[in-house]
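As you look at this complex, bear in mind that one protein chain is not there, while each of the others sits in place.
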Amino acid sequence: MSGLSGWVPLWPPAASAEAGTVDAIVLLLLGLSGAVLLLVLCLVAGFAIRYRRGSPAKRGALPELVQSEVEIGWTAATLLLALLLFAWAASAQLGEERTQSDALEIHVTARQWMWKAQHPNGAREINALHLPRGEPVRLLMTSEDVIHSFFVPAFRIKQDVLPGRVTQLRFHPTETGEFHLFCAEFCGTLHARMLGTVTVMEPGDYARWRAAQPEGDGLAREGAALFVSLGCAGCHGAGGGGSEVGVGATVRAPRLAGLYGRDVPLADGRVVRADEAYLRDSILQPGRDVAAGYAPLMPSFAGLLGEGEVQRLVAYLRERGEQPGEGR
Amino acid sequence: MSGDVAAALREPWDSLRRQREAAEFGVWIFLGSEALLFAGLLLAFAVNRTLHPAGFAASGRETDIVFGTVNTLVLLTSSLAMAVGSEAARAGLRRLALRALATVLLLGLTFLVLKGFEWAKDLREQLWPGAGFRLAEPGARLFFGLYWTMTALHALHLAGGLAVVGWLSWQGWRGTRPLGSPAFQVAALYWHLVDVVWILLYPLLYLGGRA
Amino acid sequence: MSGITADDAMAEAPQERQGDSYLTAETGLASWLLTTDHKRVALLYAAALTAFFFIGGAAAVLIRLELFTPASDLVSAEGYNRLFTLHGLVMVWFFLVPAIPNTLGNFLLPLMIGARDLAFPRLNLFSWYLFMGAGLLLLAALLLGGVDTGWTFYTPFSTGYAHSNVLLAALAVVLVGFSSVATGVNMLATVHLLRAPGMGWFRLPLLVWSIYGTALVMVLATPVLAAALLLVVAERAFGLPIFDPRQGGDPLLFQHLFWFYSHPAVYIMILPAFGVVSEIVPCFARRRIFGYTFMVYAILMIALLGFLVWGHHMFVSGQSLYASLVFSFLSFVIAVPSAIKVFNWSFTLYRGQISFQAPMLYALGFIGLFTLGGLTGLVLASVPVNRHVTDTYYVVAHFHFIMVGGAVTALYGGLHFWWPKITGRMPPDGWARFAAVLMFFGFSFTFFPMFVMGFLGMPRRYASYPPEFQVWHVLASAGAVLLAAAYLLPMGYLAWSLVRGRRAGDDPWNATGLEWRTASPPPRDNFRVPPIVEEAAYLYHPRHEGPRHEEQEPHRDQGGGT
């Protein structure tokens, strides 16, 4: 439903697939609420006028029908209606969760009072986000200080951005144009000025725009440089190939090539899937999930690395994951 | 005895039995709210322990088990003394009641003194989760953040209980408050709650990670 | 000031003073500041609450003035954050939570169940002193520069990044929490142990039931808020890491602890309002309440389910999808008891003899505004739509419709309904009706535009906003002027009625409750002769006949002195 953007907009523009489902539910709820409100107002106003003091209407006892049977009836009806509404809303939400995994991944970092976005090819943006129309998008978001919230009204989406954790947001832009980006969780003095614009372009324009961006190294390539400069290679081997005892490394450290997506047996018997969160935690809190058969010797990098650097290392390790085995 | 009852009777009650019933009902509801206060802290403990099992196990080994166990013993004994004192007061056994209440005060102070020494020892061993914190495991700082908060709040509640019991026994001894007054049962129930909270804190703070 | 309407057929013989009323029984400041009379403590609370209502209201007026223009020009961004935090803190804890339970509840509970006083009179006064102590702490925080964390104190902002008097404000809220626990304990013990002979559980008036449900929620929810804020104090004042994400803390832990209290808190605010409306509607419709037992179980279900739905405040906060769906389901289920109550009020009007004095207008206004407020809650309970509307002005409109459109309207209605019993004077009905209608339209005019603006995407707690939202803000600010007038007007004519108002008899509205069986204002010990209860509540007409127009006599009072 396009926005009634005449003189005064009464409905926000619908620029994403999610907007369709949300608007459908809202219209249903609007209709139902309007009906119930009308029913109550008619009952109250009707009875108030008809049975005002001194009016000739017939009083007498309440007819047997209107005793507790009616009460039980509408209670059950209200309960049923509530359950139906829940079922629809829940199924709509579950439907959105099952989107396909090959979405365009963009890393978003929020910090007190600005948004930073980084595209897979390294293009960086401040308080702005360019997206191609028609392609699903997955935002991997984290915060450098307090809780913020990524909110684009036109897409009907909002997701808090937490410090110390990666939160995800999937959506599917369907309309081109420029849309507001707000921070929706109170985050301090300039919370009201932590704004941005999301620009949705035709895929062709997007590709040209991205190519025109200063060719910052891809996240993964920058990650590889960091992997060496920070000394990770010293223990985990140059390509993350890991080091068996005595192969040019003073310390035994687990193989990292092909790690992403695999299940990792831990020292305390648990088995954990090596996803982004696991890679992040192992860098910042190595003592937490120690791989089975290894001593917890890795120093923690918490406080030494910014969020950006952690994201690059994680991107690098994920890329090593996609070509299993041939790393050194 | 009837002069005693009349002195203990308060507005708007007509019978002392009914007033005592209301006093106990009221204090039990208050103890329920105190339980929820400590439940809030225990939820923080449980959530952080689930997020950092290794850190909490390592920290559990750092707390001083001797102090913890002795303090539990002291508090259990004070609970015994309080129960005896409260029942003796209700039965009008003046000498037993006053001696039992004195024991409660003594044991309560002992607990606080031992707690003081324990805290001093913890500080010397750099267990305050600030700059010079000794342990490196993640989550250890959270364990000790909660360790200091929970033991401090418990000690505060215990000190409050000591003040109330002290004031009541002073009045009982001077005779300005009749022994039949429900206040003795109310103070006893509050004291037992402080003991029960410690009974729950003991395994969480001292026994974790010992195996 | 005509005020006197034609249909006051009652004779106006001045009541001779048998014994002194509680107002004149003892005089002097000490008799007020050291009183253990539940009626006087109620008036002490009423005075304190009115003061805080003005402080919170002033903050609201400044907020609405600031939002008149898109730019943040009246106050700085920092100043605006402190304004809405002050508005939230004062209005939630220092006005709405104690508003009905500690004034009307304190005054009426013993009277309605035939008791001389509350179970613990001195605890009642102590709770008022706790409340005043907390109020002073909050004023100190305000004078020292205010707080800028929002009334929600979210971490890690409140513990690590806020540079304002968070400690003072948190301690003030913990202290006022103890005052509300003390009130809860007092009310529960009174209802259980001090009911007059014959006053069975299912003869209790619904205001007593709603105060009972509120007391349960107060006692069981408030301590968890105290725990959450004490942990914030521990982390901020002593540097003990509990919520700090940089040291492994969970950013959602505080929100779980906070909302475990704060959602039941909104039921603390609305349940007493249900009770007041359930007293007013039958009296002015001259009909028995429709489905009394359903209304009682609805109150208890709301008090219980209120503790299971807090997660619907955290759908977008990073909470797991599974938990969000569980909370969403429970939030839909809790809509049912509220729906029962609204339908029952509506059907109480069926075949009644309805007269429209001021209390009835407030009650009917409540039913309309609360129904709209409740229905907009369904939108917020469904996860996908919540993702769009949470943290926007849609939510601001939703909770103001329930708390201000509901609870404050019912407070004013209750104040007018029991004003004769509290002060012995009748409120001037003409002015009172005008104030009720003015409040209804002033309120709707202020807060309905916020629904539209919120759905358009206007975020909460913004001092400056994109220009396209300005038209809605201007509408809301204009409405706020009307609303402010509607709140101030009753204070004027009610004060006037203290001196020049018509004297009220024992039972000016011909109601059936026990509180109308004693003098207005009642003597120090409430009843000259302890009442025996013979009837159920609300017997406004014989079982098998409707209320006849002229005589209001066939109604049977709940009981009286032998």
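Letters are used for the chains, namely A, B and C, taken in the order the chains are written, and counting of residues starts over at 1 for each.
In this text, contacts are C-beta pairs under 8 Å (C-beta built on N, C-alpha and C of every residue); 3 or more make two chains touch, one makes a residue touch a chain.
As a working rule, contacts and distances are computed from a predicted model.
One subunit of the complex is not drawn; among "Cytochrome C oxidase subunit IV family protein", "Stage V sporulation protein AE", "NADH dehydrogenase" or "Proton-conducting membrane transporter", its UniProt record names it "Cytochrome C oxidase subunit IV family protein".
When the whole complex is considered, the residue among B:P129, B:G145 or B:G208 that touches the unshown chain is B:G208. Of B:T77, B:Q126 or B:Q171, it is B:T77 that touches the chain left out of the display. Of the candidate positions C:Y45, C:F307, C:Y493 or C:F527, contact with the unshown chain belongs to C:F307. Within the entire complex, the positions of chain B that touch the omitted partner chain are 24-25, 28-29, 31-33, 35-36, 39-40, 43, 46-47, 50-51, 65, 69, 72-73, 76-77, 79-80, 82-84, 87-88, 91-93, 96, 188-189, 192, 195-196, 199-200, 202-204, 207-208, 210-211.
Mapped onto chain C, the footprint of the missing chain covers residues 192, 220, 224, 250, 252, 256, 260, 307-308, 310-311, 314, 318-323, 326-327.
We take it that only the chains that are shown with their structure count from here on.
Interchain contacts join each chain to each other chain, per the touch definition above.
Highest C-beta contact pair count among chain pairs: A-C. Each chain gets a centre from the mean of its Cα atoms; for chain A and chain B, those two points are 45 Å apart. Chain A has residues 285, 302 in contact with two or more other chains. Across the assembly, chain C contributes residues 248-249 that each touch 2 or more other chains. Taken in their complex, chain C has these residues touching chain B: 36, 110, 115-121, 123, 181, 184-186, 188-189, 192-194, 219-224, 226-228, 230-231, 234-235, 238-242, 247-250, 253, 256-257, 260.
Those residues of chain A whose C-beta lies close enough to touch chain C in the complex are 8-12, 18, 21-22, 25-26, 29, 32-33, 36-37, 40-41, 43-44, 47-48, 51-54, 57-62, 66, 68, 70-71, 74-75, 78-79, 82-83, 85-86, 88-90, 92-94, 96-97, 112, 145-147, 149, 151, 153-154, 156-160, 162-165, 167, 180, 182-193, 285, 302-303. By the touch criterion given at the top, residues 7, 72, 77-78, 80-81, 148-150, 152, 154, 156-157, 160-162, 245-246, 248-249, 251-252, 285-286, 290-291, 294, 316-318, 321, 324-325, 328-329, 332-333, 335-336, 339-340, 342-347, 349-356, 364, 367-368, 371-372, 375-376, 378-379, 381-385, 387-388, 390-392, 452, 455-457, 459-466, 468, 471, 543-549 of chain C touch chain A in their complex.
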